[in-house]
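I am attaching a structure below and will ask some questions about it afterwards.
A single protein chain has been omitted; all remaining protein chains appear in their positions.
Up next is chain A:
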């Protein structure tokens, strides 16, 4: 076991032309904890996510992932699919990106592509139907079935993902990311568009992922009820820089955070808080 945080972001900077989307951001995500990245719209949260998951190449800074066995990987040097394949970082998207024309089960099978590819001897052994591949496929189906049970979609396993209800699609996308057996799960606004009941179910699911499987989670979220309920640690961003961090309680009472969310300056926010309390 390594005592290091699973993810440490140091001096991360991302520029698009003249616009600085993220400026010298440093934070860490603890192992087997849920870390939330919050901030008003346009704060640069999704940009940070895209840097971590390899969709953008950062203009500067370091992103270090430390596995349970102490192996360290510099994420800013890996590109696109290798982050998911080698560094074991899985992600979901703000606007759900399932494979709509494939069934829920197939979606979870695609997620296990790399393991199955190896088992099928890069297709050649699978083509002639060797028993080891068949066993691997059975195990993959078992894992997928297990996840369908966890997200309460077992009876919809053979339905097209595009036919599922919105909330179900959100949960399926999380299950799909988990089927890659990640070390770090990155969720981009998992509660967006969910009603109160669905949000509660989502919180439960995320807590069970942390508690039962010990997967570290990094999430961006606007739904404060979800964030405050499940996060162990919160990082607040505004205009590309970190303005606060700490436990949910600390962040909730931080005048800088309230100012950022209300769009006022700090003194006014303090005044608002004092008048309210």
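Things worth noting here:
Definition applied: contacts are C-beta pairs under 8 Å (C-beta built on N, C-alpha and C of every residue); 3 or more make two chains touch, one makes a residue touch a chain; residues count from 1.
Simple rule for what comes next: contacts and distances are computed from a predicted model.
You can't see one chain of this complex, but its UniProt record names it "High-affinity branched-chain amino acid ABC transporter permease LivM", from the set "High-affinity branched-chain amino acid ABC transporter permease LivM", "M55 family metallopeptidase", "Lipid-transfer protein" or "Bicyclomycin resistance protein".
Residue in contact with the omitted chain (choice from A:23, A:53, A:66 or A:199): A:53. Checked against the full complex, the one of A:157, A:224 or A:241 touching the unshown chain is A:157.
Of the options A:62, A:110 or A:241, the residue whose C-beta touches the omitted chain is A:110.
Remark: the omitted chain is touched by one listed residue; of A:7, A:25, A:65 or A:84 this is A:84.
Hidden from this view is one chain, which touches chain A at 53-55, 80-85, 90-91, 93, 97-103, 105-106, 109-114, 116-117, 120, 123, 126-127, 129, 141, 145, 154, 157-160, 162-163, 176-177, 180.
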